[in-house]
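Heads up, one of the protein chains got dropped from this complex, but the rest are sitting where they should.
Think of it as A, B, C, D and E in the order they're written, each chain with its own count starting at 1.
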Amino acid sequence: MRSDGREAGSLRGINITRHYIKHAEGAVLVEFGDTKVICTASVEEGVPPFLRGKGTGWVTAEYSMLPRSTHTRSSREAARGKIGGRTHEIQRLIGRSLRAVTDLTLLGERSVLVDCDVIQADGGTRTASITGAYVALVDALHLLVERGTLPSLPIKEAVAAVSVGIVDGKILLDLNYVEDSAAEVDMNFVMTSSDRFVEVQGTAESEPFTVEQMDGMRVAAVEGIRKLFSIQNEALSR
Amino acid sequence: MRSDGREAGSLRGINITRHYIKHAEGAVLVEFGDTKVICTASVEEGVPPFLRGKGTGWVTAEYSMLPRSTHTRSSREAARGKIGGRTHEIQRLIGRSLRAVTDLTLLGERSVLVDCDVIQADGGTRTASITGAYVALVDALHLLVERGTLPSLPIKEAVAAVSVGIVDGKILLDLNYVEDSAAEVDMNFVMTSSDRFVEVQGTAESEPFTVEQMDGMRVAAVEGIRKLFSIQNEALSR
Amino acid sequence: MRSDGREAGSLRGINITRHYIKHAEGAVLVEFGDTKVICTASVEEGVPPFLRGKGTGWVTAEYSMLPRSTHTRSSREAARGKIGGRTHEIQRLIGRSLRAVTDLTLLGERSVLVDCDVIQADGGTRTASITGAYVALVDALHLLVERGTLPSLPIKEAVAAVSVGIVDGKILLDLNYVEDSAAEVDMNFVMTSSDRFVEVQGTAESEPFTVEQMDGMRVAAVEGIRKLFSIQNEALSR
Amino acid sequence: MRSDGREAGSLRGINITRHYIKHAEGAVLVEFGDTKVICTASVEEGVPPFLRGKGTGWVTAEYSMLPRSTHTRSSREAARGKIGGRTHEIQRLIGRSLRAVTDLTLLGERSVLVDCDVIQADGGTRTASITGAYVALVDALHLLVERGTLPSLPIKEAVAAVSVGIVDGKILLDLNYVEDSAAEVDMNFVMTSSDRFVEVQGTAESEPFTVEQMDGMRVAAVEGIRKLFSIQNEALSR
Amino acid sequence: MRSDGREAGSLRGINITRHYIKHAEGAVLVEFGDTKVICTASVEEGVPPFLRGKGTGWVTAEYSMLPRSTHTRSSREAARGKIGGRTHEIQRLIGRSLRAVTDLTLLGERSVLVDCDVIQADGGTRTASITGAYVALVDALHLLVERGTLPSLPIKEAVAAVSVGIVDGKILLDLNYVEDSAAEVDMNFVMTSSDRFVEVQGTAESEPFTVEQMDGMRVAAVEGIRKLFSIQNEALSR
Partner (left out) sequence: MRSDGREAGSLRGINITRHYIKHAEGAVLVEFGDTKVICTASVEEGVPPFLRGKGTGWVTAEYSMLPRSTHTRSSREAARGKIGGRTHEIQRLIGRSLRAVTDLTLLGERSVLVDCDVIQADGGTRTASITGAYVALVDALHLLVERGTLPSLPIKEAVAAVSVGIVDGKILLDLNYVEDSAAEVDMNFVMTSSDRFVEVQGTAESEPFTVEQMDGMRVAAVEGIRKLFSIQNEALSR
C-alpha cells in the first residue's frame, strides 16, 4: 500500500474539466490527484518561418509553473529573465507528443499553441500536461471543423502520458511528489491509442536500471495510459 | 442598464475562495465577474538587502497573466525574457497597497511575497488582485500567529480596490473588459477600511476629466469598496 | 517656511531652455530648482505595428537618469540589462500625458519619441519631465508645420505636471528631494490648460489620506500647474 | 548496406584522443565518424549552493556547437543571449549520465565541470559527448588521486552512449546526420558497464513505435555500447 | 582651411566646466567644439572581487550617449537590454587611460567609477571623455585628500587624448563629425604629461596607412595633447 492508499499499479484520481477558461479555443483543467494544470489551446493563422510555404501546420507548447504551485515558492522565470533547462525540456516534450498524433498536413498553414500552466504541483506535471493538452487540442481543432475552416478533425489518434518509477525496489505507477522524490528510477511514457510510443524517457536517479525493470515499468505504463484514454474519451463525449 | 445587466453603481459578482492552493500559507481565488485571479502569500524569513538590520519586515507582490487569460493569446513574459511596463506598474501597485495596511515593525525581519496570477481576464485584474491579495496576506499572517511566530496579527486595517470609469459620459463602477475598452477615463481607487486612500490613479484614455467627474468617480468607488470589505470579512470569517 | 525658504504653495525656480541639443527637432533643458532634465523630441516617419494603416500617429517617451544624477550613484540600466519598474512607470506616464494633448489623427502616420534624461535629480523628475517634454514636443511639431509636412500644429491644448505632498501634516507644492523623502503622501497631477486632468496619481507613503486631504492637494496642484502654463508659454514665445 | 558502407548494427569509426587541450585536468577529442567533440573536465573546489555542507560532490556539463560545426552556420548562443532548449536538454543529459557513475560522496565537496564543444557535427553529438566526457572525467579524477587529494578513484563503473534509429523500417545503430534526418524513430541509450541503463530516450519523429521496435533498438544499442566500453578502456590504458 | 575654419593642426574650442552636477565627488562638463560630455567621478569604498585583499584600488569607467545626442536618434542600450560593442570598447579605453596615471596602491581598497555621458555628439566623444574624466577624477581624489581619507593625491601625472585623421590625404587634428565620417584613417592618442603614451589606436577606415603617415599623425597628436594639458591645468587651478 502506498502513502495515499493506492496500489502499486493504480492511477491517482484523474479529472478533466473542459471549457475551463472562456477565451481559449480549447481550455482544460486536468487533475492527477493534487497535481492541477490548466491546458489551453490557441489557434493562430500562419506557421513559424522554417515551415512557411510548405503547406503544413504546427503544434507547439509552452509550460510554466505558478511560483507557489510548489511546496516552497519558486522564483518566476519572467523575473529571472530566462527559461530554465527543465522548462525547456518539458515544453519540447509536450509539443512533440501532440504533433505525433496531429495530421499537420490536414491542419494546413496554421499553428496551435498549447499552454500548460501548473497551478498546483504534486508530481507528474508533465504527464498530466500531455494528457490534458490532448483534450484541449481536440477541442480547439473541433472548433475549426465546426467553423468550416477544416473539413475534418486533423487528429490521427489519441495521446496520453504517465510516469512510472521504482521506489524501494518496487514499480509504482503515477508517482506523487513524495514518491517521486524517493524514486530510484523515473520513467515517463507517452503512448498513442494504437499502443505505440511517441516518447519514452527513463532516468536513473540513484541507481541504474536493468532490462527487466525497464520492461516491468513499461507494462505498468501501458495499462495506466489505456485507462487515461478512457478518461479522455469520457471527458470529450460530455 | 449596462451590457451585463448591472446598474451604474453595482459591482460584478464577487467571490473569494480561500485555501485554493494547498502549498501556500495564504491562497485565494478571487473572482470579479469573469475576472479570476489566484493570489498566494508566501512567507520567507529575511528581508531585501536595503532593509536588513532595521528590524522591519517587507511585503511585495508579483503579477502575471496566463498567456490565454486574454481574448487573444499574449506572449509569455518569461519567453520574451523581460517583464513589461504594465506588469511592473501593477505589481508595484499591489505591493504598496498591501504594505500600507501591514504593521511592518510587528512583522519583524521577514517577508511576505504575494503572487497574483490572472487565470481569466475580463477587466479589473489589478483591483481584483489587491482585494484578493489582502485576504491571502491575512491568512498567511494568521498562520504565523497560530504558530507562535508572531504575538498578534500585524494588520492595521483592511484594504480593497475597485475601478471606476466614464463610459459615454456616465460613471460606471467596476468595469468589465468591454466597458474598459470603451472608457474615456479609467480610475483605480485603493482604500482602507477607515475610508482613507492608499492609492488613487486616474487616467484620461481619450478625453481629460474635470474636477466634478473626479469627485463623482470617487463617490462611486468609496461605496463599491465598502461592499468589498464586507465580502472580504465574510470570506475571512468562514 | 520650507527648508529652501519657499512657502507651502510655491513652486521652485522653473527654467525652460529651448534648443538645448542641436540635433533634435525639439530639445529642452527644464529645471525645477535643482532638478534638471534634458527633454528631446525626435520625429520618425511610421508608427508602431499596432497602429499601422489606421491613419493615426503616436507619441511615446523614454526616461532615464544619469547614474550620478542622484546623491549616491545608481547603477546604469543598460549595464543591468533591463529597465526597472520605476522607469517603466514614469515613461508610460509621460507618454500618456503627451498623447492626451496631441491630435494624433492630424499628426498622421508618424511618431514623436520624447527622451527625458535626468542629469541632476532633486525630486519631481517626472513632473519636470512632462512639463519640459511638452515644450520639446511643440517645437518638434512646429518644425513639421514649418517644413510643410503638417498643415497645422496637432496640439489640442497644453499639458504640465506638478507634485504635491503632505509633510508633517502640511500640504506642500512641488516637493524637493528632502521633502519627498519625508512625505506621508505624494500625489502627481497632470493637467491640461482647460483645467482638466489627464493623470492623477496619489500614493500614501506611510499613512493613508482622507478625502479632505486629497481635495487640498488638488487645489494646490491646480494653482501650481497654472503657473507652469505661463512659464511654458513664455518660453515658447521667446 | 548503409550510405557510408556500414552494416545496420555497426558503429562508425570511433577515436578517443586524450590530453587534447593542455590546460584542462581531463581533455579528450572524441570522434564518432565525422562527429568531433572536444570534452574537457575541470575540477573546482566547492559545490553549488544546494549541496553546500552535505559532504557530497557534483558533476555537471555544458554543451555547445561551434557555429560552423553544422552544414549551414548556426547563430551563436552567446550572440542570441540565451541558451536554446535543445542545448539545455543535452547538457542536462550529459550531467546526469556522468553523475550516475560517479561516487559523489567519495568525491567530497568539489565539482567537476565537463565541457562538450562540438567542432564538427555529423549526427550523434550527444552520445559522442557522453562517451568522450566519461574518459575526460576519469582523467581529471585520476589527477586528484595522483595529487593525493582523493584516496581512490570515485568512479563506480563506466558509462557510454549510442543512438539507434529506425530508417525505412530498419533498425540502424549510431546514425550519421543523413540517416538521423530520415529516421522515423530516434532513441538514445546511456548504459553503464554493468549493462544497466542510466538514461533511455526514445522519440517518434514521424511514426510512433511499437514494443517490438523498442526492444529491437535496445538490443542493438546494448551491443554497440559494449564496443564503446572496449574503446574507452583501450584509450584509458594508453 | 577646414569646414569650420580651423587649420589642420588646430583643436576645436575646448571648455572644461567643473562642479557641473552637485551630487558627484567630481563632475565636469567637457566640450570639444559641439561635442559635450558630462563626466562624473564617484568614489566607492571597496574594490571588485578580483582585487580584494590586495591593498590596491581601482578606477573604471562607463560611457553612454543620450539617444538624441546624435544626428538621428539612436536606440537606448537599456531598452535593447545590452551594451553594444562600440560602447564596451570606449569604456574600457577610458578606464585603462585613467588607471595608467593613478597610483592605485596609494588609493587603497576603494574604487572610482567615472561616468561619461555624451549629451551632444560631434566627433571625438571618446577623446573628450578621457580629457574631461581626468579632471573629474582629480576633483574626486582631491576631496578624499581634503577629508583626510588619503594623505596625498594618488595621481602620477596628467592624461588627455585627441583624435587625428587623414581626410583627402591631409592630416587633421581633432576631427569633428563631418571630417570623421570622411576620414580614410582615424587614430586616437592617449598621452600623459611626460609625453608618453598609454594608448594608441589607429584604424584604416578605407585605405591602409604607411609608416610615414603614422608618424605625421603622431606629431600632430602630441602637439594637440600638450595644449589639452594646459587647458586641464587652467581648469583645475580655477
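Rule of thumb we're sticking to: a contact is a pair of C-beta atoms (placed from the backbone, for glycine too) under 8 Å apart; a residue touches a chain by one contact, two chains touch by 3 or more.
Since the model is a prediction, treat every value here as computed from it, not as a measurement.
Student: Spell out, residue by residue, where the missing chain touches chain D.
Tutor: With respect to the unshown chain, the touching residues of chain D are 21-24, 27, 34, 38, 40, 42, 44, 62, 64, 66-73, 76-83, 87, 113, 115, 117, 119-121.
Student: What residue numbers in chain E mark contact with the hidden partner chain?
Tutor: Against the missing chain, chain E presents residues 82-86, 88-89, 91-92, 96, 100, 187, 191-192, 194-204, 207-211, 214, 218.
To be clear about the criterion, only the chains that are shown with their structure count from here on.
Student: Can you give the shortest number of steps from chain C to chain D, where adjacent chains in the path must touch?
Tutor: The least step count works out to 3.
Student: Any chains in contact with both chain A and chain D?
Tutor: none
Student: If you average the Cα atoms per chain, which one ends up farthest from chain D?
Tutor: That would be chain C.
Student: Roughly how far is chain B from chain C, going centre to centre by Cα mean, in whole Å?
Tutor: Chain B and chain C have C-alpha centres separated by 28 Å.
Student: Between chain A and chain E, tell me the centre distance in angstrom, where each centre is the average of that chain's C-alpha atoms.
Tutor: Chain centres of chain A and chain E, defined by C-alpha means, are spaced 59 Å apart.
Student: Counting only residues that touch at least two other chains, what does the list for chain A look like?
Tutor: 81-82
Student: Mapping chain-to-chain touches, which pattern fits: line, ring, star, complete or other?
Tutor: Graph shape, chains as nodes and touching pairs as edges: a line.
Student: Strictly by the criterion at the top, what is the full list of touching chain pairs?
Tutor: So, checking each combination of chains, I get A-B, A-D, B-C, C-E as the touching pairs.
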